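Quick one: the structure is below, questions incoming.
For this view, one protein chain was removed and the others were kept in their places.
Right after this comes chain A.
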Amino acid sequence: MLQAVQQKNNPETVSLVTPAAQSAGAPLLTVDKVTLRYKTPNLLITATEGVSFSVNRSDRFVLLGPSGCGKSTLLKAVGGYMAPVSGSIHINGRPVKRPGADRMMVFQEFDQLLPWKTVLDNVMFPLMVARKLPRKEAEERAREYIDKVKLTRAADSYPHTLSGGMKQRVAIARGMAMQPDILLMDEPFAALDALTRRQMQDELLQLWEDTRFTVIFVTHSIAEAIKVSNRILLLSPHPGRVKAEVVDVDHARQDDGSALALERDIHNLLFSEPGHRE
């Protein structure tokens, strides 16, 4: 399962995959030798094979890889939308069987908000149906998180009047307001323009500083992975296998060029194998 990882000069940034050693106590989420397959009308496709990783509380864990490495499928499995063919996924020691509000998803698509509800109602709705909060309490908490994502003035607007970035902010507020065990983000900024994307990345980090939530973030952008994460799981494509894990990513800095160096290292690692071009 564990691929041989190229040894780097800088062992701090790229290391061998190790079981979550640096955390005290049991990890929040464990994914153990998970193989995922899905059917198309005439093919059975293996999306990931024997993938293992674990996520600790307050991790900003990024699944990174070229298209076809099964990272989105992996996230869906963690979300409970598909069952692994073999292997197991546990959250807080409980096996994941179906979707649930303890793992709130933020999708890439802008249509993830319910168009018939205002921003406020969109954030309140899961609080009321899944958390069974009374209306008043739900509204209070929803407003708090809408403030956090700086959408106070748009609280009574309908989603179709918002820009793409604002919609993604609402989706993030909706996920965070539920205070889930893990926030699952499936390329949430991929459909945004480059300027908005950078801004959203900064805001996400700021929100994380505030509440220290746990998040799994799927992306295919190496720069984005380095910017938002503290740990990165690199996956190789066809089928998705773990190639390496990068830890302490948050120690990479923009100003001294270490982030750029890390980006180059990861790029070389991902595209080192011949025949595996994107």
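The working rule: contacts are C-beta pairs under 8 Å (C-beta built on N, C-alpha and C of every residue); 3 or more make two chains touch, one makes a residue touch a chain; residues count from 1.
Just so it is clear, contacts and distances are computed from a predicted model.
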Given "Cytochrome c oxidase subunit 1", "Glutamyl-tRNA(Gln) amidotransferase subunit A", "ABC transporter permease" or "histidine kinase", the protein name in the UniProt record of the chain not shown would be "ABC transporter permease"
Residue among A:Ala47, A:Leu63, A:Met105 or A:Ala155 touching the omitted chain
A:Met105
Of A:Ser67, A:Thr161 or A:Gln206, the one touching the omitted chain in the full complex:
A:Thr161
Sort through A:Gly65, A:Pro126 or A:Pro188 and give me the one touching the missing partner chain.
A:Pro126
Tell me which residue among A:Pro66, A:Gly79, A:Gly165 or A:Gly240 touches the hidden chain in the full complex.
A:Gly79
With the missing chain put back, which residues of chain A would touch it? List them for me.
79-81, 98-101, 103-105, 107, 109, 111-112, 114-116, 125-126, 129-130, 158-161
